[in-house]
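Take a look at the structure below.
And then subunit A:
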Amino acid sequence: MALLEVRGVVGGYGEADILHGVDLDADAGEIVVIVGANGAGKSTLMKAVAGLVRIRAGSIAFAGEAIANAPAETMILRGLAYVPQERNVFPSLTVEENLAMGAYARPAQAAAGMARVFALFPDLVQRRRVAAGQLSGGQRQMVAIGRALMLEPRLIMLDEPTAGLSPKFCALIFERVQAIAREGVAVLMVEQNARPALAIADRGVVLAMGRNRATAPGPALLADPEIGRLFLGG
Partner candidate 1 sequence: MDAALYAATLLTLAAIYAAFSLGLNLQWGLTGLMNFGGLAFVAAGAYTAALLTAAPSGTHVGGFGLPWWLAWPAGALAAALLALPVGAVSLRVRTDYLAIATIGIAEIVRLAVRNEDWLTGGPLGITGIPRPFEGLGQPWGQLAYLGLACAAVAGLYALAEATARSPFGRALRAVRDDEEAAKAVGKNPARLRVQAFVLGAAFMGLGGAMMAAFFKFMSPEALEPVTVTFLVWVMLIAGGSGNNRGAVLGAVAVWAVWAATDWLAAQLPGELATRAAYVRLFLIGLALQLILIARPQGLIGERIGTQR
Partner candidate 2 sequence: MLELVNFYLLPGLVLGAIYAMSATGLSLVYGVMRFAHFAHGDLMAFGAYAALAAVDALGISPWAAIPIAAAATVPVALAADALFYARLRRSLPAVLLISSFGTGLMIRAGLYFVFGPTQTGYGMGFTPPLVLGALRIQVRHLWIIAGAAVAALALHLLLTRSRAGRAMRAMADDPDLARITGVDVAQVIRLTWAVAAVLVAIAGVFLGIDTQLTPGMGFNVLLASFAAAILGGIGRPWGGALGGLLLGMAEELSSFPLIGGAPLLEPAYKTGVAFAVLVLTLILRPQGLFRGM
């Protein structure tokens, strides 16, 4: 049984459903990359797991426990961390304070968590007292990921972590994502940068119109000419 098991999830915003029965698995130490066209439901699926979008049918289990529609603020204590695509740092709080917010639910773990995050992203050390709103896009992404890692989650969900970043930063983020997974954390990632993301994915999930289109190891999806033509821009 996988760490995260999503089965037949139906849901969306208000009256309009965006997900029409989606399945998804993620295991400890595994990188799962979700790809698909705009509007396919990638971000919505992540938000549903995070408790930010209500689901009307289907089930979500995390570590064997049903978590569908549980309040978003309880997820972090279950070991499930989420990094939204935009607005993922507190702009007026310093880097250090942002990270401390990541340990809000268990303040005793703040010091240890901060040490780990600074080891993972050494660039942040000298900017620790700078307001997050003044950082570059790449550094902000590091703060956002670092914040999510503060309480040693078992699953981290990243919504387009490389959007708008320079190739150098993209490579750095993907490299760190692999490091995080090696620690035994399950990584669930939505990516526009589908090719490099799938290249490191243990599992690639293709969504289309709110439904599963294909699921296979990332490199296998990359090798599939039809998937490439339809979903990866040729």
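What we mean here is this: contacts are C-beta pairs under 8 Å (C-beta built on N, C-alpha and C of every residue); 3 or more make two chains touch, one makes a residue touch a chain; residues count from 1.
How were these picked? Simply put, all candidates are chains of the complex that A comes from, given by their letters.
All values derive from a computational prediction rather than experimental measurement.
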Looking at the complex, which candidate is in contact with subunit A: 1 or 2? 2
In their shared complex, at which residues does subunit A touch candidate 2? 50, 52, 71-77, 82, 84, 87-93, 97, 100-102, 104-105, 107, 147
